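Every protein chain except one is present and positioned as in the full complex.
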Amino acid sequence: MFWQKGALAAFGAALLALGSAHGAAAQQSVKIGAIYPLSGNAASAGGFSKAAIELAVDLINNGNADLKDVPLADGKGLPRLGGAKIEVVFADNQGTPAAGQNQALRLITEEKVVALIGAYQSGITVTTSAMAERHGIPFMAPESVAANLTERGFKWFFRATPVAGDFARAYSEFLKEQQAAGQKTASIAVVNENTEYGNSVASVIKEQFAKDGLNITQVIPYSANTTDVQPQVLQLKEKNPDVVIFISYTSDAILYAKTMKDLNWKPAIMIADDAGFNDPSFVATSGALVDGLVNRSSFAVGKPGSVSAVINDLYKKKTGNDLDDPSARAMQGMLILADAINRAGSTEPAKIQAALKATDLKANQVITGYNGVKFDDKGQNVLASSLITQMQAGKYVPVWPKDKSVGELKLPYKGW
Amino acid sequence: MMRRSLPLLLFAALALLYPLLVAGSEVYQRLGALVVLSAIGASAWNLIGGYAGQVSVGHAVFFGAGAYAALAGYAQFGMPPVAGAPIGVAVAILIAALIGVPTLRLSGHYFSMATIAVAELVRVLVTNWEWLGGAQGISGPAVPRTVLDLSFTSAVPYYYIFLAVLAAILFGTWRIEKSRMGFYLRAIKDSERAARSLGVAAGRYKLYAYMLSAGLTAVAGALYAIMFGFIDPESGCGILISVKMLIMAALGGAGLLFGPLVGALILVPLEEISNSLLGGKGAGLTFVVYGAMIVVIARFLPSGLLALFAGRMRPAGKPSETEPSHAA
Partner (left out) sequence: MSSILLQVIVSGLLIGAVYALFSSGLTLIWGMMNVINFAHGDFVMLAMYTAFLVWTTFGGGPAAAVPIAAVVLATIGLLSYFLLVRHIMKGPMLAQILGTFGLALLLRYSAFWYFGANFKTLPDSLLGPPFVLGSIRVDAPRLLAGTIGLLVTLSLHLILTRTALGSRMLAVAEDATAAQLMGIRPERMQAVAWALAAGATGIAGALIATFFYTSPTVGETLAIVAFVTVAFGGFGSVPGALVAGLLIGVIEAVSAFMIGPVYKDVIVYTLFVLVLWTRPQGLMGKA
């Protein structure tokens, strides 16, 4: 009897030993932990973000001559830390808040990372950033938009991305301009997937539009893991609104594009809130079905030779895809973090925290379309902003606001 | 007596000393807490799924009840999460009583399917229930207000709290195992028809076991919510929560006192360590390993690991009376 228990214990011990075997890596580099969904339903998005963060690190460590304005992109590592290289340790949050938090602890205590970045899904950002807060490690959230994240009184939490309120204002202004230009916007439908992302963005849009006198006539929440979206499209077809705003993930975005064509219905203006409609696999497979689709993005490829164009080329060389918006924001988050660590001139968390608070990047120093980067007391980037893009011949082109546009807005929506 | 209790005592001593043995590693201290937490859930499931042989694949409902009660009490009324736990337990027992009466009349796969359906139904309802945070979920106290919030940086306090709860559950289960109820449950598992014909009030005892199991699962849920400080429909009521309880118990040995603990001792470290080693590569290899391991155990040790050690492997052959395909 006893030896058997002993055997079990030995088995357990072997497993434990396996776990601690790795982790002793080169110490000359500065380690940053990145927690992303690398398995589970959001793994596609997580994989693209991972590649974008790797590209950011590559720029810092190896440089690119065409990106003079972007801080640290000259390939000299972190000059104030003696040219130390950046090393990113990736961890898989498996799409669960628990795995995200477990991995955060491992990265902080075993890998000794000096800061964390992630974690894509807002719910997982809640638990992972709480772990960083307890250990006094800076946490950078480049893409999670849930409003409550910056309302927790955290001292180590920084969010670079614009939030739902920013998008809602952008849509509202955009639509009012179109109204003034003679487009029909009398009835507006909002179609949102009903997990945390879709629900929160939809409710903020509803509030903002009510304030601005835009008339939402139809709201259709649905579950993203659905097998069929025909009923939703038929609900739209029945009421025939002038404008539809879709807030969807990739799987449902693909189904909407196909189903709207099959059932032959389109609005005068079709807007998609980023996410699924910006996923490279959506653009590649369904782009041709949604010509003229208006989208929100913080990243859009500018004229050849511009920072965004150079970066997009590099990303395309690396992955075969154009750089999508959430991944660009992840990349931006990593660049902000690296800039702060460099200015801190130290890997001490408190100094990095102070440097992050003092961040002041101008619009020409960022790779996204942000007006710059500056954090308020709650850790929110107050200069974060969104562009409006339009799908034109299989590519998203920035069309609004005017000063950042590359192409001409073409309405009404063309579709397939 | 000595021969049986000595290894047990040694194991208990090891369990008590574990955080000190791995004092240098917060990750392994936390791993210990996670193992014990999973063992609590799986041991709770074991009462109905193992001893009584009613394979529930919907225990996430009860887990969610405990987790949500803990954090909703905080979010809505500012209560410390632990104060919500008893409410969660009560709600879970109530739900078990309500759905248990019609559902426990089903047997075999039909019972399993019905429990899945109820759990999915509850998940969809919770997703659309704003008071419980809807799809966005609820967070616990981000920064502890008092020690009553049980929000610790170190995993060691969690480890000992969980260990005490597990010990209590195992002791209770052991007493039940030895009691008349335990005898009835095993009889029901072997053949419900035979048990009934011998005058066992099968329906009543199944319901008792179901309610008890539900209440204890809610304890696991509440403890989870206290430790992680966040709950949403998927992590509270998702099908994976139900399946994991079942897998741990089945892997270690369903219907055996220490089966769920053994299952947790193997699966949780396997999951965590393979995610730490392989997860960052992003090729999904964690789950290839995890899935392969489960397949191999199901194939070669269908009654669980402990059955092998205890020499209690049921003679392989015709599936027993728990298998009739239709309702009783």
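By written order: A and B. Residues from 1 in each chain.
FYI, a contact is a pair of C-beta atoms (placed from the backbone, for glycine too) under 8 Å apart; a residue touches a chain by one contact, two chains touch by 3 or more.
Since this is a predicted model, take the numbers as computed values, not measurements.
Undergrad: What shown chains come into contact with the chain that's not displayed?
TA: So, spelled out: the chain left out of view touches A, B.
Undergrad: Which residue, A:62, A:264 or A:364, contacts the hidden chain when the whole complex is considered?
TA: A:264
Undergrad: For the chain not shown, which residue from A:250, A:332 or A:353 touches it across the whole complex?
TA: Checking the options A:250, A:332 or A:353, the one contacting the hidden chain is A:250.
Undergrad: Pick from A:112, A:206 or A:237: which residue touches the chain that isn't shown?
TA: Touching the chain that is not displayed is residue A:237.
Undergrad: Decide which residue listed in B:11, B:110 or B:152 touches the omitted chain of the complex.
TA: Answer from the full complex: B:110 touches the omitted chain.
Undergrad: Hey, which subunit B residues sit against the chain that's not shown?
TA: 49, 53, 55, 57, 102-103, 105-106, 108-110, 112-114, 116-118, 120-121, 124-125, 127-128, 239, 243, 246-247, 250-251, 254, 282-288, 290-300, 302-303, 314, 316-320, 322-323, 325-327
Undergrad: In the full complex, which bits of subunit A touch the chain not displayed? Write them out.
TA: 39-41, 43-44, 46-47, 194, 220-223, 225-232, 234-235, 237-238, 250-251, 254-255, 258, 261-264, 279-282, 285-286, 288-289, 416
Assume only the chains that are shown with their structure count from here on.
Undergrad: Please work out the Cα centroid separation of subunit A and subunit B, and write it as a whole number of Å.
TA: 35
Undergrad: Which stretch or stretches of subunit B touch subunit A in the complex?
TA: 3-4, 6-7, 10-11, 14, 22, 25-28, 30, 34, 124, 127-128, 134-137, 139, 142-143, 153, 224, 228-230, 232, 234-235, 262, 265-266, 269-270, 272-273, 275-277, 279-282, 284, 286-287, 309
Undergrad: Taking the touch rule as given, give the residues of subunit A at its contact with subunit B in the complex, in rising order.
TA: Interface residues on the subunit A side: 1-2, 4-5, 8-9, 11-12, 15-16, 18-20, 22, 36, 38-39, 43, 46-47, 50, 89-92, 94, 96-99, 101-103, 105-106, 109-110, 122-123, 126-127, 130, 133-135, 146, 148, 152-154, 194-196, 198-200, 223.
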